[in-house]
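Removed from the display is one protein chain of the complex; every other protein chain stays in position.
A, B and C label the chains in the order they appear, each numbered from 1.
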Amino acid sequence: MSTRLEEIKKTIKDTWQEVLSNNMAAHLVAEGNFDERFYKLYLLETYHYTFHNARNQALVGARVDNQNIHYIKYCFKHAYEEVGHELMALHDLRQMGTQTPVEKFPSPLPETKTLIAYLYHISQRGNPLGRLGYSAWAEDSYEHFGPFLQRIQSKLNLTKAQMSFFVEHAVVDDKHADQVMKAIESYCKTDEDWEAVAEVAVTSLKLASGLLNAVAREYLKLQKGESDRYSFL
Amino acid sequence: MSTRLEEIKKTIKDTWQEVLSNNMAAHLVAEGNFDERFYKLYLLETYHYTFHNARNQALVGARVDNQNIHYIKYCFKHAYEEVGHELMALHDLRQMGTQTPVEKFPSPLPETKTLIAYLYHISQRGNPLGRLGYSAWAEDSYEHFGPFLQRIQSKLNLTKAQMSFFVEHAVVDDKHADQVMKAIESYCKTDEDWEAVAEVAVTSLKLASGLLNAVAREYLKLQKGESDRYSFL
Amino acid sequence: MSTRLEEIKKTIKDTWQEVLSNNMAAHLVAEGNFDERFYKLYLLETYHYTFHNARNQALVGARVDNQNIHYIKYCFKHAYEEVGHELMALHDLRQMGTQTPVEKFPSPLPETKTLIAYLYHISQRGNPLGRLGYSAWAEDSYEHFGPFLQRIQSKLNLTKAQMSFFVEHAVVDDKHADQVMKAIESYCKTDEDWEAVAEVAVTSLKLASGLLNAVAREYLKLQKGESDRYSFL
Partner (left out) sequence: MSTRLEEIKKTIKDTWQEVLSNNMAAHLVAEGNFDERFYKLYLLETYHYTFHNARNQALVGARVDNQNIHYIKYCFKHAYEEVGHELMALHDLRQMGTQTPVEKFPSPLPETKTLIAYLYHISQRGNPLGRLGYSAWAEDSYEHFGPFLQRIQSKLNLTKAQMSFFVEHAVVDDKHADQVMKAIESYCKTDEDWEAVAEVAVTSLKLASGLLNAVAREYLKLQKGESDRYSFL
């Protein structure tokens, strides 16, 4: 592995530690002050942003200024593999007992929209290689994110069938994670390319942490009866 | 095969006959009044529009209003398979002896731009299923277009290596052609869907015929010394 | 006026003569073989493409690679002035007695879609100055197109209120025409800019002629009872 890739992995690791140590949802889960509505709310927001992942991935390959044939192939292959992953989050939500039809879901929280917005922006207008930075942590999150998920699972006695998105998905993504690292190493040529990957990795992980914070905030409002936006969960 | 698919196949067949009987390039080739510059000019324009095919195909899958998971997967898979096919046309042009670097190629002819424009438009703003109509004839053109190509091959004594785009590609596309027909049958649900496929099939085939006409027009100008735009060929 | 602008004006004039002498609708009108359904069909297609004119004009100004502040201002001002002009075509259609609600209009004819597609394509992906070539003839068409419209008016005894799009609009556009010519002269710097303007002028005028042909074709089908797609007119 090249030094630059090592640096990116290190940066991602550090960012995970930073975001988890400051994250309200992480504290809430560590302290066990939550019930299944917290998990459902998180699944809902996960459904919302995952809906766009294959789409923004494909847009990178469709750019006229992306002329690296191998990278374009990577983009479409990866987009293909990501199609419909939002349905796993939806499946888990159904397994948790929420039957509200999709059309009646509240729209994504502002923080979820911001993550979605950022991924479209860097996919359509940033350095075409930038989006690899998102995949670099998203496809390999179980190492860092696992303990958080395990606490949720154990506290709520969740079955595997209720955690398909976060658990099975994580295993599938293991292979993806390798491919992402190889892609970064193959396609990044200039300093600007490497910096774009690193910047998108850090920024999108922080925005995902913001999403998690927002889930905790909304959950607390729901718990305290201050809002009924998510009372259907 | 459903009646509606039969109708589309019949419509495509009829359109082929109509366009070939009226096409200036088809007449020129039938009469043998051409040299290798005609073929090179055709390869050049083929290079130009093929550059966009995987891209506009992927854009169909990336649309937020395309929510048929199977069809989205089809779009990204097909986009993946089409990546870089313009390089076959470029390869053939190189085999024909044209070494001009790509950056120095004249921009696409207006008729080529019109075909490109139309495919982006129907991919981004039309009925999402419409683009299948383009694939329906483009992936299965050898039956109708073969005699035209064979006359070029025989007159110019072309080797297989000089016809990779039109010949090898055609064989590869045979499998695609089946997949396209199955896709049309699986994904079209409403009358509007079927009509969109039929309309895009006919319109894009006519625009491709317009491109061929334009190639003939430019070739005749070159032959008569009225233009030096393509004198590098 | 610069020599290059004179050349563009000459090119537009020649293209008008070429398209009008070959146009089926022009012949039909010259021979008087039409009734008001022909005019209504033309208004309908005019409504369809005009709906997109302000939009594609604005997209030129919104491009990140368009960095000429004066030209961007021109684009947004011109877009502003073009907003809602499709309602004039709709108004005239209503004055002609067609009350079918907009949602029930048949979709644009393929040739109309091709014109719309081309204008979006050159606005979003071509040389940013190219779209001035469309305005160059569209805002100054009365000189060439007037006799055609006058024959329609006189044969059908149309009132001013039934011709607001083509007549009043033409007067308003007179000022626009001057502004367009000034814009071309001010913003075109390179050979490529001038060629883009000339190419878009010729190509979009030919596509508009194709639209007119398609109107004639559909009218004849309607007249002969071969199609009921436009029987509501």
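We take it that contacts are C-beta pairs under 8 Å (C-beta built on N, C-alpha and C of every residue); 3 or more make two chains touch, one makes a residue touch a chain.
Computed from a predicted model, the values in this text were never measured in an experiment.
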Contact set of the excluded chain (shown chains only): A, C
Contact with the hidden chain (one of A:58, A:89, A:181 or A:207): A:207
Of C:41, C:59 or C:207, the residue in touch with the unshown chain: C:59
Hidden-chain contact residue, picked from the options C:5, C:24 or C:72: C:72
Touching the absent chain when the full complex is considered, from B:37, B:91 or B:125: B:125
Touch criterion as defined above, residue of A:105, A:120 or A:187 at the omitted chain: A:120
Absent chain, residues of chain A that touch it: 110, 113-114, 116-118, 120-122, 125-126, 199, 202-203, 206-207
Touch list for chain C against the chain that is not drawn: 52, 54-56, 58-59, 61-64, 69, 72-73, 76-77, 79-80, 83-84, 87
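Everything that follows uses one rule, which is that only the chains that are shown with their structure count from here on.
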Contact graph of the chains (line, ring, star, complete, other): line
Per-chain CA centroid nearest to the all-protein CA mean: B
Inter-chain centre distance, chain B versus chain C - centres from mean C-alpha coordinates, in Å: 28
Multi-chain contact sites of chain B, meaning residues that touch two or more partners: none
